[in-house]
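With one protein chain held back, the other chains of the complex are shown just where they sit.
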Amino acid sequence: MKETFTKGMARNIYYGGSLFFLLLFFALTFDTISELPDRDNRQAINESVTLGKKVWEVNNCIGCHTLLGEGAYFAPELGNVVKRYGSKAAVKAFIMSRPKDGVPGRRSMPQFNLTEDELQGVADFLEYVGGVNTENWPPNIQG
Amino acid sequence: MKYQSQSVAKLYFIAAIGLFVGQILFGVIMGLQYVMGDFLFPYIPFNVARMVHTNLLIVWLLFGFMGASYYLVPEEAERELYAPWLAKLMFWIFLFAGAATILGYLLVPYAELAKLTMNDLLPTMGREFLEQPTITKIGIVIVVLAFLFNIGMTVLTGRKTVVTIVLLTGLTGLAVFFLFAFYNPVNIVLDKYFWWWVVHLWVEGVWELIMGAILAFVLIKITGVDREVIEKWLYIIIALTLISGIIGTGHHYFWIGAPGYWQWFGSIFSALEPIPFFVMTLFAFNVVNKRRREHPNKVATLWALGTAVMAFLGAGVWGFLHTLAPVNYYTHGTQITAAHGHMAFYGAYVMIVLTIISYSMPIMRGRVANGPKAQVLEMWSFWLMTVSMVFITLFLTGAGILQVYLQRYSDTPLGFMVVQDKIELFYWMREIAGLIFLIGLIVYIMSFFVKHDDEVTA
Partner (left out) sequence: MNSTVKQSEITTKYHLPGDLAIWVFIFAELLVFGIFFLSYAFSRANNVELFNKSQQTLDTASGAINTLLLITSSYFVVRAVTAIKAGDARRCVNWLAAAILGGGGFLVIKMMEFADKFSHGISLGTNTFFMFYLSMTFFHFMHVILGMIILAAVLIKARKGGYSATEYTGVETGASYWHMVDLVWIVLFPLVYVIR
């Protein structure tokens, strides 16, 4: 009767366990992807939303804000901002109105000098993200 | 130093420390921006300081992992590095590309940088931690492939040990998962789903293999405990890491549009993720206790033990605090996240790189260990940085608890900016702790320049 837990046993558990869970992860990923069409609001993706995501990225909005809780924690969550501000127009107005030199003493958002199309794109993008089924997250309108 | 080519690691370690200093300077800037909102605005807006801070962190850790590999692989494989010239060339390319990228962030508005670097050809910019221009990302792939080739050839044509095989596996995983940084679909759910294949499968996956291998190497050298024992523990630790961490990825899939079953899978498996860190702590203390020799490099031993403890606390305990879905529902994307992130990264990855530097730098400079004055100074830096990091984490946790209550849990939730005002005190305290961290880092650098000390040369 062997009492020793040998290196070989540990190695086998590492190989077997890792492979098993990797396969399981791939299986769950496959299932997730197949369930996404009913959850991810992809019907709302149009040219303006596509442009909006690009504008969102090249201006690094995620560097201050969170989107569905992910990003930086300097500025508010924007997944539900269209709902919070009441309309896309209100969101656009806010972005447009950011002073070039910031608000003295306050955390300031840059003025990005976006075109009308880009502004509309960002608003459409944020509305699209707001329509994703996030299992009822965030808990309230404040994000 | 047994093999001449190991000295290539010195370059990498020096660069790593230099970039570390840059990272902390920008961290201190951000901490001030949290309480003086328009500090340096519009020249260095918060998001720019942040991308400099996080990108410097990742790059200096990569320099650290590469240096660690260049040092330990020749010794383990019992042969010289396959192509030292390649290692030196890649060093300068990586350093130049990294510096250019950081300068790009600082000197040019981000949207401009995107245009300049032809982001439109293959848009990968603008996501957290992956802010690098696409051309930089391609450069990283090339540098990492060359590095893998160099290390791989050395490992595979030399004596293979569990340490080198695990290290190589981790590094290969690092390279493979980085490729997902190039996948940037319009579909925000798919975007986020696969973004985590870079981030989670790095820091809660293959990076733990790299960390484990480096720790095992240092402990073999310092304690003289039988390699068979240490390598067995290493297998156990990485088995636990992947068994818990792969499905544990699901704890990032709770609220981003993925199906609800991830709340179950993610919670259950990620709750197990502290276990490998706990085992790592047991392992480190056990092995040091059972040591067969008194190695003169005491401070390296301190770093090794400290790494295991802080990784367990920061990654394990603080991670566990907000990993269960019912809790995470309220804490997702708050200062709780920042608290965990700081202590986890410091405890696991900053400290393991500082451990291997502490062990190997004296050797590369011609002695077994530094003299008593230098070691004591370095020990001071250990305690200054580690304790101040604990306080940074505690203050952010306090900020986070208050934020969660006021903004998420309360029946009359307050707005984001209103709440940020209310938790300002915590941010001031965090900044003070951050300044002490910076002092600790300065002391750390000073410890390299202590003269006329009784170095242990044999």
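Each chain gets a letter, A and B, in the order it is written, and its residues are counted from 1.
Simple rule for what comes next: contacts are C-beta pairs under 8 Å (C-beta built on N, C-alpha and C of every residue); 3 or more make two chains touch, one makes a residue touch a chain.
None of these values were measured; they are calculated from a predicted model.
J.: As a test of the contact rule: which chains in view would the missing one touch?
T.: Output: missing chain touches A, B.
J.: Kindly state which of the options B:M1, B:V186 or B:I268 is in contact with the chain not pictured.
T.: Of these options, the touching residue for the absent chain is B:I268.
J.: Please pick, from A:T6, A:N46 or A:S87, the residue that touches the omitted chain in the full complex.
T.: A:T6
J.: Tell me, which residues in chain B touch the chain that this view leaves out?
T.: Touching the missing chain: residues 259-261, 264-265, 268, 272.
J.: In the full complex, which bits of chain A touch the chain not displayed? Write them out.
T.: 1-6, 9-10, 13, 16, 20, 24, 28, 31, 34-35
Operating definition for what follows: only the chains that are shown with their structure count from here on.
J.: Distance-wise, how many Å sit between the C-alpha centres of chain A and chain B, to the nearest whole number?
T.: Each chain reduced to its C-alpha mean, chain A and chain B end up 23 Å apart.
J.: Using the touch definition from the top, list the residues of chain B that touch chain A in their complex.
T.: Checking each residue of chain B against chain A gives 33-34, 36-38, 41-42, 45-48, 50-51, 110-111, 114-115, 119, 123, 125-128, 131, 162, 184, 186-190, 192-193, 228, 231-232, 235-236, 238-239, 242-243, 246-247, 249-250, 253-260, 262-263, 265, 329-330, 332-335, 337-338, 407-409, 413-417, 420.
J.: Flag every residue of chain A that touches chain B in the complex, lowest number first.
T.: So the residues of chain A in touch with chain B come to 5-7, 10-11, 13-14, 17-18, 21-22, 24-25, 28-29, 31-33, 35-36, 39-42, 45, 49-50, 53-54, 56-64, 66-77, 100-108, 110, 112, 128-129, 132-135, 137-143.
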